[in-house]
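Below: one structure, written as structure tokens.
The complex appears here minus one protein chain, its other protein chains still in place.
Our next item is subunit A:
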Amino acid sequence: MADETSSPSDAQSSAQDAPPSTAAQPLGEPLVELRDVNKHFGDLHVLRDINLTVRRGEVLVVIGPSGSGKSTLCRAINRLETIDSGEILVDGEPLPQEGKALARLRSDVGMVFQSFNLFAHKTILDNVTLGPVKVRREKTKDAKERALALLDRVGVGNQAHKMPAQLSGGQQQRVAIARALAMHPKVMLFDEPTSALDPEMINEVLDVMAALAKEGMTMIVVTHEMGFARRAANRVVFMADGQIVEEAHPEEFFTAPKSERAKDFLSKILTH
């Protein structure tokens, strides 16, 4: 793996050179690496030669217009979508094809979805303990204790015995974060975690995410929340038409975007 680490992309060096963000930890070795990744949906080329390295402890925000391939990128990293060519490595290991090895890799990659996707027939507590008990083979008692601690941490400890449908969207999304954290993931993926939420609930979720970032969790976050990006991200990646068009430190990206596409996009999301 030595040759990969010694060939950082321009974007990374620009991120390193940029003024330090609020996420204080120094960045470690590459944790998620995408190399020449291509993906089609039929004739549609949704990921074009994506090269991206996310280092341990880094918080990466992915931003871009609808249909630019952000979700596909996220989903490819834990292989909810297959890729046509190229390579994706998590912690130095290439993504396994199927079966046990893939399941194990997925358990190391936490995923938070736009639509929460809590298991609808299980209580909040069971949602959080299911993975540790069934995948990690932890003792039910230990898993419960940890789950309750995690639920407390995201501020929904008092809802543990309710069903998902009884919680607000913001609460459900925080449970979804706790459910992912319960697996001790190496990296967390967030695919527009706040875009299905009523405005008054967005911040409660972003606060949990920002706290997570501060603790040094490696995160890849698809979001249009500029406040979060400025507050918590080390780097912003701007995607359009399946390509990475621009990578920069958040402050730099939002105040002085370089590409026309990014300028155009930002002017649109800034007007409302």
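Keep this in mind: a contact is a pair of C-beta atoms (placed from the backbone, for glycine too) under 8 Å apart; a residue touches a chain by one contact, two chains touch by 3 or more; residues count from 1.
Rule of thumb we're sticking to: contacts and distances are computed from a predicted model.
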Fill in the blank from the handout: Among "Electron transfer flavoprotein subunit beta", "Phenylalanine--tRNA ligase alpha subunit", "Small GTP-binding protein" or "ABC transporter permease subunit", the omitted chain is listed in UniProt as "ABC transporter permease subunit"
Fill in the blank from the handout: The one of A:N38, A:S115 or A:S168 in touch with the missing chain is A:S115
Handout entry: Of A:K39, A:R55, A:K70 or A:R106, the residue in touch with the unshown chain
Key = A:R106
Exercise for the section: Would you mind spotting which of A:L47, A:M183, A:L206 or A:M219 touches the chain that isn't drawn? Expected result: A:M183
Handout entry: In subunit A, positions touching the absent partner
Key = 78, 80, 98-100, 103-111, 113, 115-121, 130-131, 134-135, 163, 165-166, 176, 179-180, 183
